[in-house]
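The structure follows.
Every protein chain of the complex appears in place save one, which is left out.
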Amino acid sequence: MIDFLVLVLILVAINSIVAIGFNIQWGYTGLLNLSSITFVGIGGYVAMVIALPPPGNSGMQYILGLGWPFPIAVLVAMVVCAVLGAILGAIALNRVRAYYLAIVTFCVAEIVHQVVSTYIPLFDGNSGLYGLNPPFSNVVGLANYNDLYLGLCVVILAIVFLFAERLRKSPFGRALRAVREDHDAAQAFGRDVWLLQLKAFVIGCAIAGLGGALLVNFTGALNPDGWTSGETLLLLAAVFLGGSGNNWGVLLGMLLVLGVLQEGTSLIPTWIMSNEQQAALQAMTLGVLLIVILRFRPMGILAETADRDRVEATRSSASRAA
Amino acid sequence: MTLMNPATSLLSVEGVFAGYGGGDIVKNVTINIAEREIAVLLGPNGAGKSTLLKAIMRLVPRRAGRVEVRGADVSQWATERLIAHGVAYVPQLRNVFPALTVLENLEMGGYSMRSGVRERADEMLELFPNLRAASRRAASTLSGGERNLLALARGLMPGPAALLVDEPTAGLSPQYEEVVWSQLELIRNTGVAILVVEQNVATALEHADTAYVLVLGETRLTGRAEDLKGDDTLTSLYIGGEG
Partner (left out) sequence: MDSLTVLLTSIGFGFVTAAIVALAAIGLSLQIGVTNVPNFAHGELITFGAYGALIVQFVTDNVLLDTLGGMALAGVTAWAMNRFVLQSFVKRGAPRIYLLIATAGLSFFLQNLLAFIFGERTQVLQLPAGSSTGYHVGPFVWTGIDLLIMGAAIVAVAALYVVLQFTKFGKAQRAVSNNPELARVSGIPVNRVINLTWLIAGLLAGLAGVAVAGTTGSMVPTIGSDFLLVVFAAAIVGGLGRPYGALVAAVIVGLVTEVSAAYLNSAYKTTVAVAILVLAILIRPNGIFTVSREIT
């Protein structure tokens, strides 16, 4: 039972990191990135091909295979995601409405998914990659490995959380909120809205890449089934449930959605329903949950701390920031 | 002439307050218009003229005030019901359906009519000869002036008792401005009560029967159009926003 709990908490921690990145895009800036999970996937693959040895006769096909250590693999994954995020953002943000970005990122998510699953030389197509040894496992052994990895993830989550909070309170963070609240007014205040949005988008993508790298180093394997649009929905549900723009809310939302709803329902005994039905039921609940939150409490359980009454202050500080 | 006389007016607006949620834009405005009367609504940019028309149509929420049309208290009525009761509204911008032909635009104007849409559209083309030649063209191909005429004609399709028109001459050449005004006079002569927003004070006072001047959402001056011609306060209201 404790082991199961540790497992769930590791997943909650990693997904919370990704959700904080998403929150910087959506909650802070109002950018709906429906390819967030794609960046988790890319980050995961990049970390794997950096850390794995050359394919040799493993039966898999993939690029690179450098066999470099874990920290470097994580950093490279973040950098690659940041660069790809910058390219996607530069294309998709030229029409500023969130709506447009949502459609483009939705299509890009599907595109990348298809290319990665069909083009085998890249990351072994549909079968995916496996066989990554957990970091430091040769040093610490595998006995209580999950506890150690949980500790690592929590530390990284704490760093990401503090970074996101500092960002939120900085002039840059206030400028992002000004852009979200009133794009046209923000523009009128002479700020380069596009650049502000692009920066937020890139930061979010890099953090998603970090999450992906942490995930593969834990699971040791990744295939295209691991990052489908369903995962994006989980992210949306967690952020909206907890509270868009509020990082504590994001943690709470992820704990509820992933810890309670997803993993909790997997305890339903199989004589009531098959595993397949369980999975379908979880997914249905997630869909309904998302709609119900949006409809009845769109600000989430923990609403963003009230700074709407300070919009004027926000705008003027924002104009200084850009 | 029913200035300030609600008893004989066809459209009466009394003490209306309205805004977009952040304070009142229109404050305590009262207007009375009779059959066969053109009232012009004047005032500097941002005074709240468009907002007042939208508030009458309940396209913008009214906080207080009363609206009567043909003796019925319509204050609580939804936009759709007001239209059915004979109030037509012609917005200033985006006032035609660009992808639809002129004829189709007219047909849409008469959407609520049970019968006689074709005949009525034909009457409109009689009334607006400039549109007849273009009747099968998409509205997007019309000139600015033709567009405004089409917008008027669209509003007139169901044969309204009262017509609210927002700046029908904005951006038009002086000749076309005259065309629009003479059409408005023709419409008035069929018995319609017209409230029209206008920027060009001189032309407006030339053609209208009564005038209301709105500044910062309040009526600062009302009177018969001919009495206001050359009135100094009118000029100062425009220049200073003070009266």
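The first chain written gets the first letter, and so on, giving A and B; residue counts start at 1 in each chain.
The rule is short, and it goes like this: a contact is a pair of C-beta atoms (placed from the backbone, for glycine too) under 8 Å apart; a residue touches a chain by one contact, two chains touch by 3 or more.
From a predicted model like this one, the values you see are computed outputs, not experimental measurements.
Q: In the whole complex, not just what's shown, which of A:Met60, A:Leu132, A:Leu196 or A:Leu290 touches the removed chain?
A: Checking the options A:Met60, A:Leu132, A:Leu196 or A:Leu290, the one contacting the hidden chain is A:Leu290.
Q: Of the residues listed, A:Ala51, A:Leu233 or A:Val257, which one is in contact with the missing chain?
A: Of all options in A:Ala51, A:Leu233 or A:Val257, contact with the hidden chain holds for A:Leu233.
Q: Give the residue, chosen from B:Ser9, B:Asn95 or B:Ser135, that touches the chain omitted from the document.
A: Here the residue in touch with the unshown chain is B:Asn95.
Q: For chain B, enumerate the residues touching the unshown chain of the complex.
A: Where chain B meets the chain not shown: residues 57, 59, 79-80, 83-84, 89, 91, 94-100, 104, 107-109, 111-112, 138, 140, 154, 158.
Q: By the contact criterion defined above, which parts of chain A meet the unshown chain? Give residue numbers in ascending order.
A: 32, 34, 91, 94-95, 98-100, 102-104, 106-107, 110-111, 114-115, 118, 229-230, 232-233, 236-237, 240, 276-277, 279-281, 283-284, 286-288, 290-291, 294-295, 298
Here, only the chains that are shown with their structure count from here on.
Q: Could you grab the centroid distance between chain A and chain B? Build each centroid from C-alpha atoms only and quote it in angstrom.
A: Measuring from centre to centre gives 53 Å for this pair.
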